[in-house]
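Below: one structure, written as structure tokens.
Here is chain A:
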Amino acid sequence: MSDTAIAPKIIKKFLYVNRKAPYGTIYALEALEAVLIGAAFDQDVSLAFLDDGVFQLTKGQNARAIGMKTVSPAFGALGDFGVTRLYVEAESLAERGLTRDDLMIITHDFENGTTGEVPSIIVVDRARMSNVMAEHDIVLTF
Partner candidate 1 sequence: MTTMRPPDAAQCYDLNGAAIEHDEEGYLVDVAAWTPELALQIATTECLVMDDERWDVVRALRSYYEIYQVAPPIRVLVKVLAKTLGPAKGNSDYLYRLFPEGPAKQACKIAGLPKPTGCV
Partner candidate 2 sequence: MVSTLYAALFYVAASVLMIGLAARLRRYASIPVPLLIPTTPAPTTRLGVAARLAREVVLFESLFKANTWTWVFGWMFHAALLVVAMRHVRYVTQPVWGWVVLVQPYGIAAGFALVAGLVGLWARRILVPRIRYISAPSDHLMLALLVGLGGSGLLMTYVAHTDIVALKGFTLGLLRLEIRPLPADPLLLLHLALVIVLMLIFPFSKLLHGPGLFFSPTRTQVDNPRQRRYRPQSAARPLPLGRTE
Partner candidate 3 sequence: MAKPSDYIINAAPSDPLEIPALKPGAMAGCKPFVAKPEVQAALGLPGTLVENWQAKAIEKMGDLLNSSRSLQVAMDSCMKCGACTDKCHFFLGTGDPKNMPVARQDLMRSVYRRYFTVTGKYFPWLVGARDLTEDVLDEWYTYFHQCSQCRRCSVYCPIGIDTSEVSMAARDIMASVGRGQKYSNEIIGKGLKTGNNLGLPLAAIRSTLDSLEEDLRADTGVDIAMPLDAKGSDIMLVVPSADLFAEPHIQGLIGYAKVFHQSGLSWTLSSYASEAANFALFTGSHDHMREMARRIREAALDLGVKRIVFGECGHAWRVAYNFLDTLAGPFDFLDQDHPIPQHICEFTHALIERGQLRFDKSQNDAYRLTYHDSCNVARGSRMGDKPGGQFEIPRALLRASCNHFFDMAPETIGEHTLCCGGGGGLLGDDLMELRAKGAQPRMRALKNVAVEHGVTHMAAICAICKSQFGSVLPAYGFKRDAILSVHQLVGNAIVLDGSIQARALQKAAR
Partner candidate 4 sequence: MLHTVNASPFERTALTCCLAHAVNGDAVVLIEDAVYAVVKGSTASAEIVAMTEGVDLYVLGPDLAARGINRAKLIAGITEIDYAGFVDLVVAHTSSQAWL
């Protein structure tokens, strides 16, 4: 992409906040597109999932019957792009009757891909989520 040629010196912390469920609206899909591009810029990229956004990560999604593309498998590839932190809010899961086990297993290679895989999903409580948000330079909401 030609417009990626920018001054690479600055590295900012980008947080992509996902608060919407997949399929019903396009936000989840187009947010993911933006995440992948952001990662390609060598920026420090994290994702946050709260409220209905946690539904984006549930297991067993299959959108074939509604004629759409299933979004969730793409999260599995995030590790390859260096996106290794997917913060999920515990309260949001609980409110929706979900547990950590309902979520997909998403991992990334441990340093240089030598010794096995590390889970990417980090379940945090609400207070910690507030801190995560405050820690980032850019908060992009979709």
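FYI, contacts are C-beta pairs under 8 Å (C-beta built on N, C-alpha and C of every residue); 3 or more make two chains touch, one makes a residue touch a chain; residues count from 1.
With respect to how the candidates were assembled, all candidates are chains of the complex that A comes from, given by their letters.
Keep in mind that what you see is a predicted model, and the values were worked out from it rather than measured.
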| item | value |
| --- | --- |
| Candidate from 1, 2, 3 or 4 that touches chain A, complex-wide | 4 |
| Candidate 4-touching residues of chain A, taken from the complex the two chains share | 17, 19-20, 50-51, 91, 126, 129-131, 133-134, 136-139, 141-142 |
